[in-house]
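Dumping the structure here so I can ask a few things about it.
Yeah, one chain of the complex is gone here, protein chain that is, but the others are all in their spots.
Right, subunit A next:
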């Protein structure tokens, strides 16, 4: 009898707790919610915290952001686990759309990459030419931290090595450190090792553990970092919330959305530069 009563009690408790866990946040849930797979750079720079409340207030659509590397975010879209993908690797995005996983690619905004390194700059990389800087870092065998995580930033870094005619893979384990992590952890590693690293400006500006690092190379046109947004194709994944997802995309490229993006600043510096072309992809 006693045991029975107790097992009933614990069953009841389970149901209660499980119920409260399943019911989601206690705050008022918007009428409908979409899932956006995006990149660590947009999330960690704080852009979404700035954008989403405005969008949700206007449309009543809640947005849940899963922040991953660009490659992983596109995979989440491919599997149908997100409604919208918001990333920065044009070649990979065009492939995503060509494969039929996304309906259409919309340019939204850009920010730029910067080469970060020790203030003392032992390799003499400082300047405004990214491939020359990379060549000097390699020649000096100065420590360099690579994301190594198939992210948009990693893809860009590999392009610059190729342009500089250097195969960093050969130096893996030596001066070239492939950490396989997001922008923040990679910056933490670079800060601890006083190493060179390629970073997006947004994450760098909001990054606090800078140690002895500073921006050494910026302003090169090749450091331009374009963001694109795509709706996951509802023909491939019927559960995709196409209407709400498209509303989010339409808002991002609308004059109001573009203005909200431009308004986002850290320490007075604008992080992202809207460049959507309405009617064009």
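Keep in mind that, in the parts below, contacts are C-beta pairs under 8 Å (C-beta built on N, C-alpha and C of every residue); 3 or more make two chains touch, one makes a residue touch a chain; residues count from 1.
Definition applied: contacts and distances are computed from a predicted model.
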{"item": "Missing subunit (named according to UniProt) among the choices \"Outer membrane lipoprotein carrier protein\", \"Cytochrome ubiquinol oxidase subunit I\", \"ABC transporter permease\" or \"Acetyl-CoA C-acetyltransferase\"", "value": "\"ABC transporter permease\""}
{"item": "Absent-chain contact - pick from A:55, A:207 or A:227", "value": "A:207"}
{"item": "Residue, one of A:70, A:191, A:246 or A:260, that touches the chain absent here", "value": "A:191"}
{"item": "From A:64, A:95 or A:172, residue that would touch the chain that is not displayed", "value": "A:64"}
{"item": "On subunit A, residues whose C-beta touches the chain left out of the figure", "value": "3, 10-11, 13-14, 17-18, 20-22, 24-27, 35, 40, 44, 48-49, 64-67, 79-81, 182-185, 187-188, 191, 206-210, 237, 239"}
